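Everything below concerns the one structure shown next.
Omission of a single protein chain aside, the complex is shown with its protein chains in their original locations.
Lettered A, B, C and D in written order, each chain numbered from 1.
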């Protein structure tokens, strides 16, 4: 985990060294894209990107196994404690925006918009084994069997969704197909007319031909997920920022890591576009740059 | 006899002009009148194209220029001989000379070894047993076989005997009778009648071999081929089987392979002596029939010096 | 001879009182003076505790009450005999009577089969070869072995012969000489001298067997054990090997297993006849030594009726 | 000699097929069923191959071999890191498993007495280990890595997991190869006064090499297709570099395929299929090589 070569963001001299990152499967592709662009210029740098989920990533991060952790939610208190216990200091860096998207099958003709209350009925812990047909969610819906797909319990998306919808992090029904692998959700929902699932906006964008995004009504009318609604905050409550957590010590000692982070933030909009993410607003970007600069 | 590598065909002691055509057995067809049988013409074994025993009885099986191959290896070359009805014919010769191969060719057991091939003609009552329409299964039912190592099935004694009639679809009014009769025929009934339901593996070697004979006669074959049936047995068991063979020949025709010359001398009416000589260069040895005659003649006054050498134990 | 199941020990024809202690060979120790040899006392074979050949020469190997086991199966029971120096000793008997087992016990080749066990004493020049400090490898170097099937290594002729001297770490000034000398000793030199570098597999069966003999004498053993060395060979090859044995006995002591009684009669000075009788009930047969005497005596005037039965071909 | 009573032969039935022959309806139906069983297996194999080839053929190109995987541009992404990673991991596997496996087999087959408790214990262990699910070996290797304090996602940990996985197979194959060496060769050598160890190294092992090679190649080809144990090592990562040592991070072909198959874009699915073709070709080639060696060996004897 040591880096060498000249520091600086200009990349004039190629860097070398290795960087291990893990964490959110929502953020993973973005970091991978960043790494990919970075490594074409710095062939001596080896960056690995794992996708264990936000929680899984923080576990490794706080054990010192990784220098970067991708997160689709802020770090939790117990994770902070774990890091502190191991003497790991970190900096949270915002890298993109996301609109957590609820999707149904393309052929689904009864759902275009769901209220947050309906989502709570559908996904709340009490629903386990009880809410099994759509008309139980809304009498206007047909009495078809519900089939649910969602991210696994290690994912930040799961934490965020349960927090916003059930009001408590982790409070979810248990009888759905959980997967850390978002394509499983794509496959599942696109293969079954009565299925519903949720995940990051990127996955929806990539599969817009197979899936239908559900508009969300948070009391202020139905809003569809999009770059704009996510950035302007109207897609509530499911719009969220995405983060990368960086190990401070590694940042200063590992030139490759420093170079990479600077590159990441500098070229944030290009990277986000390439990976089909919702880029940062100018203000968000400025904050991120300042935070990195403060690290030295 | 100084050149062991000489090809058998060029051996001066046995001259073999092109085989005289035999009635009914060269065509490869089996649509011949099924009642006809062939009487073997008496011929001097040296002069004749066909090596026959003198004083020949009616033949059950006649082989003409039979060669047997394992893949490309010719194990036996051009054997021509006749098996006489209700006789015991012994095949003797040193190890590897092809006795077993010839024996197994007689009821198409060789078919089961991949890559085997038989050329020439083997006729059973004048019918080519390798003919196009011939069912090898029918051949084996009529020409039964007993092996060197007793090989009972891992079943009860009763089931061992009943197996043949069952699988060949024989019409049997009472299987118990068939089993008893067959076991009596093999001189085993008294020893096993109280333990018919016990495993055949509990019998002694000699009893097992007699069980195998009982099993064979249960399907009522006409000919029984035996490949060294006593070589794994002790003297007492051996002499029992030899006695049994003498009884059986009243009803059956028997061909026996043995490496025990005295056994051949004791039981056989006719004896065929085979040997194998190495081909030029490398190890492959092809077996061939040296001499076939009445047993007394073979043992007292063999026509070929190699027979004499073998009989007198000079090799083998 | 009417009860084949009688245990050998109760056989009336051979009475065997507890073995008389022999000098030097019962202790299991091998620190004996290596130059001492034992002269076998002359005793009547029937009355004596030890079955010995009459007119016994100096013994190279003496076995006392040797029984051999495969696992729990006793293959051979209490064999007591002496192998005379510069003699050819033949072991004969029907299949499965334990000839090979005894032979292989003589140079500890049986060690290699898991579960084998030898009881009693086998002494080589008075030293117990199963003694605690004895290295079986050294035993095998001094007591070489030739097998039934020629078993050359998949190497060149030269390498086959050179293998033994190499692996035993023999001091050899010129390996070429050793190879030539050994091949000459095995009467093979003239046939192979131009193709020493070719694979041994290209030789005929008889040549391969002589190569195996050459290979054996290359390590300069004192005794050569041969297990049916000719049974896979044709008459010419057989008689070459027999001639060779007669030559070799000038320099070596030879023990040969053969199923060809005439061969024993032709080459052996002394002959031991073994047989196996079935134990009560089930198939396991234990082999034992029936008679051991000068070859002429065994073949002309055997003391035991079973020997006579076997010699005259009544079984086996 | 007994008098010959040449009685006229009874009327002889023809030897043609009867109802109990080889071609009766029962037998034919039975044979058809057997044949269909075999055909089914082969058919599935063909369908699988054709299906994979149809899906992946558009991505069988140079980029598949030379490029790293890409987040942004699946159309030009490749399996370079996975191919090299597979080579590293399988190489490590071979270096660990072959010497240990051959030595263990030689011990069991040539030296251990059947009654020795140690040998029996080893034998029982080998038999049991052969049936332990692959994923368990992943858990073991992960624990071992943690125990010695190296990261789990390293070539050495992957090689260890796979080596332990195939060790029983190598042992069994080697034992069979040793057993197939004619006893006469050993006896010939020992009877000349060669020590058992000399006999092993100079005669038995050389003669068993083809058999050992056959079994080992098949085992390695199995290891090459294994993903489960490596997943347990945290092997599912985005790797865009060539592995360069035993402590290097890595990905392998099956993991890369699993990763790509888990992505939704069609281009990644095609990439997964293309990499599957590559992996299948490798597996088939290794199987073919093993068969060639085996055939050459058996006919040469």
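Throughout what follows, a contact is a pair of C-beta atoms (placed from the backbone, for glycine too) under 8 Å apart; a residue touches a chain by one contact, two chains touch by 3 or more.
Methods note: contacts and distances are computed from a predicted model.
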item	value
Choices "Anti-sigma regulatory factor", "K+/H+ antiporter subunit F", "Dihydroorotate dehydrogenase" or "Phosphate transport system permease protein" - which one is the UniProt name of the chain not shown	"Phosphate transport system permease protein"
Neighbouring shown chains of the undisplayed chain, as defined at the top	A, B, D
Chain not shown: contacting residue from D:171, D:212 or D:239	D:171
Candidates D:33, D:62 or D:148 - the one touching the absent chain	D:33
Among A:146, A:184 or A:275, residue touching the chain not depicted	A:184
Chain D residues touching the omitted chain (full complex)	20-22, 24, 26-27, 30-31, 33-38, 40-42, 44-45, 47-48, 51-52, 55, 99-104, 106-108, 111-112, 118-119, 121-122, 124-140, 142-144, 146, 164, 167-168, 171, 197, 218, 221-222, 224-228, 231-232, 234, 236, 253-255, 257-258, 261, 269, 272-273, 276, 279-280, 283-284, 287, 291, 295
Contact footprint on chain B, counting only the chain that is left out	107, 109, 112, 114-115, 137-138, 140-142, 144-147, 149, 151-155, 163-164, 167-168, 212, 215-216, 218-219
For chain A, the residues touching the chain missing from this view	22, 51-53, 55-57, 59-60, 63, 82, 125, 147, 152-155, 168, 170-172, 174-181, 184, 187-188, 190-192
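One rule holds for everything that comes next: only the chains that are shown with their structure count from here on.
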item	value
Length of the shortest touching-chain route, chain A through to chain C	2
Nearest-to-centre chain - CA centroid comparison	D
Centre distance in Å when chain B and chain D are each reduced to the mean of their C-alpha atoms	47
Cα-centroid distance, chain A relative to chain D, in whole angstrom	40
Touching pairs among all chains present in the structure	A-D, B-C, B-D, C-D
Chain B residues touching chain C - in the complex, by the definition given at the top	1-2, 4, 94-96, 202, 204-205, 230-239, 260-263, 265, 275-278, 281-283, 285, 306, 309-310, 312-316
Residues of chain D defined as touching chain A within the complex	68, 70-72, 151, 153, 234, 236-241, 248-249, 261-265
Residues of chain D touching chain B in the complex	1-2, 4-9, 11-22
